[in-house]
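Shown here: the complex without one of its protein chains, the others still in place.
Moving on, here comes subunit A:
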Amino acid sequence: MSSSEAAGPSPSSALAGRSEFVSSLLAVVLALAVGAVLILAWGASPVTAYAALLDGAFGSWNSLGETLLRAIPLTFTGLAIAIAFRGGTFNLGAEGQLFLGATAAAWVGLAIPTLPAPLLIPAMIVTAAFVGALWSLLAGVLKLRFGANELITTIMLNYIAILFVSYLLRGPLQEAAGYLPQTERLSANARFPALIAGTRLHLGFLLALAAVVLAHIALWHTSWGFKLRVVGLNARAALNAGYNVRLLTLSAFVVSGVLAGLAGYMEVVGVQRRMIENLSPGFGYTGIIVALLGQTSPFGVLAAAILFAGLQVGGSTMQTASGVPSTLTTIIQGLVVLFVIGRGAVDLFLARRGAK
């Protein structure tokens, strides 16, 4: 686009220097503050409610385990979206990539259940990653070949993927008993060991941490990551610098799909032990918020994933302890999005206030 851009220092130079971290933190604090008002309006005490929320999310080994367990898929989908975003593409298709990756992994696990774990686990991981990448790549090819906007194609591909998985789970891959849309249970060889005894937290959390570190290294310490970021910021300058922009764009789709596929794999082997129709309560979409709140930086994504997982896990404790419906946490998540996106407006507001 040959546009006249507003280059140069950010308009609110008076406030330049506020780090992205602070602005994310501010978004969370503001969201919690508005949430507190809603709790008051509901007729409960925000202090009690939030204390219960905190307790439910992090108060015991068990609740901490549940929170981190929930953070695993969110970390993977968050990373998936963050990396795509850094490369200038919007992968809204993590949900579909997750479902297909999960199903493919389950299929491998069920096809060769007796393979020893050290072989079976990598085989399932590779399959999930490969299928996720393939599905994502499809959107990438549609974009480069036909100029189809990935905002639309990835969402449409989600429907195709999820409905296709439903078909498989009611047809070819359905358990022998044949009541529910789900596969047989995976063999013990295919499952992950628990990380903290007595909790459901499994080895996948360490893999999520490893993915965060790897993504960080890839983005900030490799020439691939450097070029990917350049493409995301200014594709024309990347072209002029001699980069293979198309290939880099495709690689962003691929890496993103790999990570989303792994998110599905984690749920299958770590939580459900089988593929089920309702595997994901929208991890692929929540991942978008996680990526945004994490400022599309891998460690930020990890922090945001744990925060969102905590909100979701602690919500039910809050409901029991204070009567505030757990759906409040959904509202808080929504508010976080608004405040992250509305950051510019908040800055401007504060600047005007401060100046008067």
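By our rule, a contact is a pair of C-beta atoms (placed from the backbone, for glycine too) under 8 Å apart; a residue touches a chain by one contact, two chains touch by 3 or more; residues count from 1.
The definition used in the following text is that contacts and distances are computed from a predicted model.
Asks: According to its UniProt record, what is the protein name of the omitted chain, chosen from "Simple sugar transport system ATP-binding protein", "Aspartyl/glutamyl-tRNA(Asn/Gln) amidotransferase subunit B", "Amino acid ABC transporter membrane protein, PAAT family" or "Fumarate reductase flavoprotein subunit"?
Replies: For the chain missing from the view, the UniProt record says "Simple sugar transport system ATP-binding protein".
Asks: Of the listed residues A:Asn62, A:Asn240 or A:Thr320, which contacts the missing chain in the full complex?
Replies: In the full complex, the listed residue that touches the missing chain is A:Asn240.
Asks: For the chain not shown, which residue from A:Arg70, A:Arg191, A:Lys227 or A:Arg274 touches it across the whole complex?
Replies: A:Lys227
Asks: Residue by residue, what part of subunit A touches the chain that was omitted?
Replies: That gives, for subunit A, the contact residues 1-9, 11, 13-14, 220-224, 226-227, 229-230, 233-234, 236-244, 348, 351-352, 354-356.
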